[in-house]
Each structure stands twice: as structure tokens, then as C-alpha cells.
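Heads up: the structure comes next, in C-alpha cells.
Here the complex is missing one protein chain, while the rest keep their positions.
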Amino acid sequence: MNFDFSEEQNMLVQSLERSLAKSYDFEAFREQLASKITHVPETWNMLAELGVMAMPLPESAGGFDGNHVDIMAVCTELGRKLITEPYVSSVVLAAYIFEATGGAPADEHLPKIAMGEQKYAVGFYEPGDRHNTLASATTATQTADTWKLSGHKAVVLGADTADFLIISAGGDSVFLLPANAEGVSLNQYQLLDGRGAADVVLNGAEAVLLGTAGGSAAIIEEAADRAAAALTADTLGAFDEIIEMTKEYLRTRTQFGRPIGSFQVLSHRMVDLLVDVEQAKSIAMEAAVEARNKDVTIRMKAVSAAKAKIGAISRKFGQESVQMHGGIGVTDEYALGAYVKRLLVNEMLFGDADYHLTRYANL
Amino acid sequence: MNFDFSEEQNMLVQSLERSLAKSYDFEAFREQLASKITHVPETWNMLAELGVMAMPLPESAGGFDGNHVDIMAVCTELGRKLITEPYVSSVVLAAYIFEATGGAPADEHLPKIAMGEQKYAVGFYEPGDRHNTLASATTATQTADTWKLSGHKAVVLGADTADFLIISAGGDSVFLLPANAEGVSLNQYQLLDGRGAADVVLNGAEAVLLGTAGGSAAIIEEAADRAAAALTADTLGAFDEIIEMTKEYLRTRTQFGRPIGSFQVLSHRMVDLLVDVEQAKSIAMEAAVEARNKDVTIRMKAVSAAKAKIGAISRKFGQESVQMHGGIGVTDEYALGAYVKRLLVNEMLFGDADYHLTRYANL
Amino acid sequence: MDLSLTTEQSAFRDEVRTFLTDALPEDIKLISKTQGHMGEEHYRRWHSILAEKGWATPLWPIEHGGKGWGPANYAIFDEECHMAGAPRVLPFGVSMLAPVLIAVGSDAQKERFLPGIQSGKDWWSQGFSEPGAGSDLASLKSTAVRDGDHYIVNGQKTWTTLGQFGDWIFCLVRTDPKSEKPQTGISFILIDMKSPGVEVRPIIMMDGCHEVNEVWFTDVKVPAENLVGKENHGWSYAKMLLQHERIGIAGVGLSKEQLASLKRMAATEKKNGKPLIEDPVFKTKIAEIEIELRALDITNKRMLVETERGMDPGPVSSMLKIRGSEVAQKLFELKMDASGLYSLPFQPHIGEPGNNEEPVGTIHNTRSAPTYLNTRKISIYGGSNEIQRSIVSKMVLGF
Partner (left out) sequence: MDLSLTTEQSAFRDEVRTFLTDALPEDIKLISKTQGHMGEEHYRRWHSILAEKGWATPLWPIEHGGKGWGPANYAIFDEECHMAGAPRVLPFGVSMLAPVLIAVGSDAQKERFLPGIQSGKDWWSQGFSEPGAGSDLASLKSTAVRDGDHYIVNGQKTWTTLGQFGDWIFCLVRTDPKSEKPQTGISFILIDMKSPGVEVRPIIMMDGCHEVNEVWFTDVKVPAENLVGKENHGWSYAKMLLQHERIGIAGVGLSKEQLASLKRMAATEKKNGKPLIEDPVFKTKIAEIEIELRALDITNKRMLVETERGMDPGPVSSMLKIRGSEVAQKLFELKMDASGLYSLPFQPHIGEPGNNEEPVGTIHNTRSAPTYLNTRKISIYGGSNEIQRSIVSKMVLGF
């Protein structure tokens, strides 16, 4: 049993921390948000240069053959610093789909992901079908030499700034197309926490089949699980920051002549959050370790356990940390709210707590 | 809008209080329990003399044409004093079934209920079929001039000391037979809180049909609802006692040189219990007012709301009051435990919180 | 025991319903029903419609132009307004300041200020909280120093709800800095927000909206006749005022409307191809909160009847605030859950005047998360739920 990051992972985390500390502070983040910028090329390039994009990819694609614990290490830092770059969309979702479906598209695009040269977004979910990963209303029609896609993909993370889209059709096939292809219309927006997304409406858009037609349901599910695991790690970073902020506030804010942390109802609730953070770390570790397990049941159980539990803890964290702060906790200028919103987005994407709890209960 | 007992009801409560205070104290209760006595004839007769058995019955049966708020008033006092007499079995369940099915059996037995001359127990539930009021594995076979019952009724409240049993068969017919009839075997026991019950095994026991064959499903459901409403009132009495005991303990028990009630985590939890008690009272009132409503949906909604909510509050009450007391709260010699057990029994009989919540959600 | 309305109450409810059907403008109703933010104009327009009917200030004594309703009638009115989608009548002038003026204001003050409150011409703001004095109001630092006919006011107030539209503000200020207890030496004073030296700065909430403000006072000259009651007695007037927040504090009307809206959403949204409202787990969650609300509704009415009967309200309003805020917050949370992915797109200004954005999902989905975030305030403002528990505990346990 070993619950630590490896030496390489620790070094990676440290250099990430250093680089992000330089480029990011909360005021800069607020300005970025106000300007509706979801992707900052300098940050993206910095991530590429640090190697965190190449890291989890296969050696053949210029990667370092990393694992999902590497992803955990990276995503925790991204969450901690509220980074809005579409890292998970490209490096977790798209990269895995290329790897799993193989062939010429993989040879072409994986190296571009590794270098951060192109950005990718992956759309599975559809309006009215909530958290169903295998939503199937989007259709793909084969013509003489190509496929045409029609349908509507909901809240596609990173699709607002992606160069390429990977879209599922019929719930069991995946297709690749440029984001600016004819027949694609994007309704782009910021999410609550400043990350970017778009609704993608396809109207006979031409696309390339990845893998085999009707053969990718398992790949879609694994991709979503890997992304879900990555987001639980992202949330760990946010938890850490919320804990620090709240502890500090409890120690320093005074009321009735004493620090509010000396009021037992607050300090004891803080303790419950601390216990929850330990539980969240544990279950996120398991999800990271098992996210690539070949045994599908082991993978699904670990990921659903983590996504459901951390989702529930996130809700409690948001509510409790705001309540302990009082008024200032609900304002935009104080960083707490930004983290609470980050938690909400992580909670809802790739299956909310209810979805994963039900899945777990049925496994 | 009027949320008070009537003057008659208040007088009734006062005379009940006086009479019960005379005959009952906690030490006497413990002795009774230790002797495995579930029914004390003097207490039973006293209840009969006070008129609380006649009260809810029709005038034609020597009753006072009372309503279910009368029952609420009585049952609250019974719960408050931990009375183990089979009042609900006779006066709520059996009396209603006689009234609803009518005819000669009603003419014969209702006056006996009113006078407390005979005790009755009513069995609907069956092993393995949990809280299903319309459990139907028990069979009734018609012979030339009578019916023969076979089957097993689970945890029949009051059946350990009843003179007569009313038993449902097929989920939609009800039958009357003496408790000592041939073919009836009773496995008698105390429940957790000292009230008596029995499992009733029927082996071709001869019985009289009440009402029509196959025509009593609605009557069975209404009987169970009336009993459920009565038990929520019983719980209110127990809540009051628990509140008083716990407040007193928080005020007087000292630790670290101060009354433990001055520790904010305890006092604030106490406040939540106080709020819950108000909520419980409100919803129990609604159940009492609507328990006899001719509109079945209104009745079911009100009863299920009360039974589900008060069940959930009961669980919390038991846990919180014990925790606030610490060690002494889990001992037998301190009255708190007796009330906590009373809550549990009330919670589980005639549908637990889960059963009623599901029923409510489906109405 | 009889839980139904009396004949008079039923008739009254019908009258209110008819009035609302006729008088509530459709555009305003739509904002409510879609969880939008009311603008200044909406508030003012609805206030004058009510004022015309005499229902803007129905709890006021008849001699001051009120209707003298009891709390039970007011509760019926309040609930019907919520269910119909009417904006709330802002409490600052009508139900906070006015009762104080009526009780301790000078005749000149009553004459000067009550008509503007009633008609809605004067928009009043509340200036109690300060950055270091929220739950602990007694530690406020703003000062008013007497200088001839005037007070000179300096300091900062915060959390001033809708203060950006304010004409006037009533404030607690320290007039005797040397008093022994922090509660003494505080005065209650009325300030024209157009006075030189008053500055209103927006506080943006985490849902992106501008609802509260900081109000800064720099050497603001306030005529001495704007002092309410006696100098240094402001604390007791403030306490009197806060008690008037009690009616409607349980938010039963608000929560009933949210429950109805939650059910509508859950009937539209799908889970596993079936309406979400048929999912056994979600259905159970709705049932739980519906039952809690059902109980709260009765508890609230019981307490109103007790109050009308003259019972000391005691800790009742705190208890109603605690449970009422919990119920409302749970409902907003379930609405967000029901919205699924479409709760995530951030469109804070959608539906505001001049904003023609289309919602990404439905307007209900899009507003569900910001509304959830915004309404975390319900358990914080007006004395946090922790403060409320301490109040009850003090009264009931003595600690």
C-alpha cells in the first residue's frame, strides 16, 4: 500500500504550482472572467511546455506513457488555481478516444494533443437526456465516401474554443470533425465557474468515423469515466483552498469580541468538513488508480463511488463554507464563491451524484 | 382556523392526566415490564370509566360520536405515560371495522368496546410482506355454514391479551374469531417498549365474516390509517417528555465546570428538536383532522405525511436525546430509554416512514 | 380543531385572488415565474398598483392609512401574492421604518414621511449592517456628531439591499462614543441619499447580480429633525423594528410557489427516458420536502393564530426563520438538481431590461444554479440561522 505521488509526480506538481502561481491570481482570474475569456493561450502553452499534456499519452505519440494518477496530480492543481483551460477535454477525453479507436486519426492527432497544438472537445450528452452518456438522438448517415452528422449535443466542455470536435452518434459510434466545418453551429458560453462550453448543433455536418461504426459504446463510457475521475481530482484542489480560506476566516473574523471560530457550532462544523476532505481524497485516489482498470466493473464502481461521494461533499462544502463566512461568502469579489462555483460545475459534468449513486447501486 | 382542543377535549385530557398520574410512575412501569405484564386490568377499567373508550364510538353503541381529534387527545396522554394497554387495537382498529362492516357483529361488539368489557386485536400484516397492509397470504375458505382461516399474521398489536381477533384474509376480507378458538395458536411477547403483541398462526380456525367477502380492502386501509394517525399522537406525548427530560439534563448536568446546555453544539441541536416538535404537532393535527375524511386521497396524504415525517423525527429524537445525555441515556433505569423505545414501536407499526413516504410520493 | 379557513378568510382569499388576476401586470408576473430579478421600475409600478387599492400598507393602523389587517389575513395575502407571482413589497419603508415612526416618530416626521412610504414615491433603504457589525450589530462604528442644527455623519454601511435605487436611508449611528455598553449611545436617523457625501457602491453577488451595496458617508450633513425618537436610544427602536419582520418570515408562500415550479420542471426533465418526477429516488426527495412544507404551513398558521390571540411571540419567529429558510433552500437546490447540465451555462443578466440573450437551456434551467447560489443568503441575512438558534436557546434553556 502506498498513498503517495511518485517522485516524478511530486516534481510535476511543484513545477505546475510555481508556473501557475506566477501567471494566476484571483484578480487576474476575475478580469479574465469579466472579459468572457475561457482560454488563455499563454497558459495553455505553458501547460504544454511543462509536459503535462504529453505526460499521460503513449510514447508512440510523443507522450510519457503516464497513468491516471498523473492526471489526478495535474487536475488537482488546475482546480486549486481555477484554471479554465480545456485540459480535460483534450488530454483526457479526446486523447483516450484517439488511443482507443487507433488508426490514422490517432497517428495524426495524438501528437498534436501532446504538444498542445490543437484543442479538442468531446460531445456525448444531449438535451432532455440529462446525464446519459450514451445519449443517442444524434444520427450519423453514411454517404458514398463520408458520414453526415445531425443532432444536438448539450453543454460540450471546451467546445467554445476547440479546433476539432469528437461527437458521439447513436450512442455507440464516435466521429471527428473540425469545429468550423460546414453544418456545425456553436452556441458558445461560459459556465458558472468561467470554463467554456458550447451547445453543438449539427446539420448534416461531414465527419470522419473513429474506430468502427456501432462499436464504441464501451469507449464512450470509459472516456466519460476518465473525465469524471479527473474532475474529482480538480475538486480536491478546490477543497483545499476552501478549507484554508475558511480556517483563516474563522481564526481572524471576530464577532461579539471573539474570533468566530471559537464558537463551537462553527468549529465543529469545520471539523466535519476536514473529515470529509480526507474521505474525498481517499475515494478520489481510488478513482485515479482504477480509472483505467481493464475490469469494467472495478472501474465503474471506483469512479461512481468517487463522483457520487465527492459530489455530495461538494454540495455540503459549498453550503457550509458560505454559511460560515456569512455575507462576504456570497459576493463575487471574494474568492470563495469562485471555488463554490467550480465545485458545482465539477459536480454536474460527466454524471451528477444522483446518476453515479444509482449506477453504483445497480453494479 | 382553530388549532385547539375543544373544551370537552381539554377536560378529558385533564382527567386522564390526573388518573394516570395517580396510577403510573416510572418505577411502577419498570416493575410491570420486568414482570412481562402488558395489560393491567385496573388501568384498563379506569380508561373505560373515564369514557375514553366510548367517546369515539357512535351513539347507537353507547358512544359519544366523537372524532379522531378525540383519539389524538387520548393517545397523546397514553404516550406521555407509556401506557401499554391495547387501546388502539380495540378502540381505533376493531371499533372502526365493526362500524364499517355493520350488521349483527357490530351491534354485539361495539357496546363491549365502549364499555371495555372485551379486548380486541386486529391482524393485517404477514411475515415477509413487511408493511403491506393488504398482505394476502392468509386464506379464508367457505364451508357450508362458516369460514375457515389459515395463515400467519405478524406482530399483531394487543393479540397477546385480546379476547377476540379480527383477521384479514386475501387482503380484502375481514373475519372475527375468539382468540382462544380452536386452530388459533398465539406466540405472545412484549414489544421493545413493553406493549404486548403476538404472532397469530391460524390453522383452519373457524371465523365469522365481517361485511362482504372481498369487499373490505378499503376498510382495511382506512383502519390502518386511523391507527397510524393515533400512533403519531402517541408519539407527540413521548416527544414532550423527552424534551422536558433533555432540557432539564442540559440545564443541570455540569461538565468542565458548566452546565452542558451552555455548550453551543448541544443547545443548538436542542433548538432543532424544538422546531421538529412544532412540525410534528402540526402534521399530527392534520392527520387527526383528516383521518376520517371521506376523500380517500386527502386522508391518505395527511396520514402518510404525518407518519413519514414523525417517523423521521422520531429517529432523530431518539438519537439526539441519547447523545445529549451521554452514558446515562442508554441505561434501562433512566426513563429516556423507555420513551426512545416507545418512539421506535410507534414508528414501525402500521407502516414505517419509508412505506408512508413512498405512498405519499405515489399519491 | 379545524385547519380550514373560516368563511371570512375564504372570502378574503378569493378577493385577493381576483385582484391579483386583474391587477398584476403580465410582464412582472413573467419575471417572478422565471426567477428573474425585478428592476426598479417593476417594484415601483407594482407598489403603486397596490397603494391605489390600499394594500401596500395593509398592516398599518387605519388612522395612518392602513387597513389594520391581522396577521392571519396578511399571511393569506402574502401567500396568494407569491403564488400569483407578484413582486414582494419591499419591507424597508413599509414594514420596518413605518412602525417605528408610528410608535416613536414626531408628528412632523409622520406627516413628512408616511405618505411617501405608502405611495411608494420614496424608496427607502436600510442602513444597519457594517463591515465589522453584521450579526454583532452592536459593534457598529458609523458616527453622527451634533453640529448646531445638524448631525455630521461619517462611516460605512453594507449589505444595503437595492440601495442603488434608494431615495432615503434609515441608519443606526453612534452618537455617544463614550457610552459604557456597545448597545447604548446609538441613534436612529433618517438620511436623504441625495445629500452630498453619500456614495453608493455596488457589491456584485456570486450569481453575477447587483442586489446589495455599500453606502459610504463622508461628512454628510443631516438635519437634526431627522433624528427619530431620542438621541442614544436607537438600539431599542432597531429591536422593535426587527420584530416586525416576523410575519411572513417562514416564507411559506415563496416555498409553495417553488414546490409547484419544481414539480413542473421535474415533469418536463427526463431521466433514463422517463419524466424525472417518476424516478423513485427523486420523487421521494420531492415528497420529503413537500411534507416538511406542509407541516411548516400549519405551524406558521398556528403561530399566527397564537400571535393574534396576544401570545408573546417569544422564540417563534426565530424557529420559523430557521425551518423556513431550510425548506426554501432545499427547494432551490432540488430545482438545480432537476435542471441537470443546463444549470451550468452562466447567463446572469438574461431577461434584464435591454438584454436579449436567449437562454441556453430553458430559462428555468439557466436560472436554477444562480438562484441556488443567491439564496444561500436566506440563512444568513436578518440574523443568521446560528444567531436564531442562539436566541431560541437563550429563551428556552437560559444559555
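Letters A, B and C mark the chains as written, and numbering starts fresh at 1 in each.
To be clear about the criterion, a residue touches a chain if its C-beta (ideal position, glycine included) is under 8 Å from a C-beta of that chain, and two chains touch if they have at least 3 such contacts.
None of these values were measured; they are calculated from a predicted model.
S.K.: Checking the contacts here: which visible chains does the omitted one touch?
M.R.: A, B, C
S.K.: Which of these, A:F5, A:Y24 or A:F64, touches the one chain of the complex that we don't see?
M.R.: A:F5
S.K.: Return the single residue from B:A140, B:L273 or B:V322 that touches the missing chain.
M.R.: With B:A140, B:L273 or B:V322 as choices, the missing chain is touched by B:V322.
S.K.: Would you mind spotting which of B:F3, B:F263, B:F317 or B:Y360 touches the chain that isn't drawn?
M.R.: Once the missing chain is taken into account, the touching residue is B:F263.
S.K.: May I ask you to list the residues on subunit A that touch the chain which is not drawn?
M.R.: Interface with the chain not displayed, on the subunit A side: 1-6, 69, 247, 250-251, 259, 261-262, 264, 267-268, 270-272, 274-275, 278-283, 285-286, 288-289, 305, 308-309, 357-358, 360-362.
S.K.: Using the document's contact rule, name the residues of subunit B that touch the chain not shown here.
M.R.: Contacting residues on subunit B, toward the hidden partner: 125, 127-132, 154-155, 187, 189-194, 197, 199, 254-256, 263, 265-266, 315, 318-319, 322-323, 326-327, 329-333, 337-338, 340-341, 344-345, 348-349, 352, 354, 358.
S.K.: For subunit C, enumerate the residues touching the unshown chain of the complex.
M.R.: 279-281, 284
In this section, only the chains that are shown with their structure count from here on.
S.K.: Name the chain whose C-alpha centroid is farthest from the C-alpha centroid of subunit C.
M.R.: Farthest from subunit C by mean C-alpha position: B.
S.K.: Measuring from the mean C-alpha position of subunit A to the mean C-alpha position of subunit C, what distance in angstrom results?
M.R.: From the centre of subunit A to the centre of subunit C is 38 Å.
S.K.: Measuring from the mean C-alpha position of subunit A to the mean C-alpha position of subunit B, what distance in angstrom results?
M.R.: 53
S.K.: Residues of subunit C touching 2+ other chains?
M.R.: Subunit C, residues with two or more chain partners: 386, 389.
S.K.: At least two other chains touched by the same residue of subunit B: list those residues.
M.R.: 264, 268
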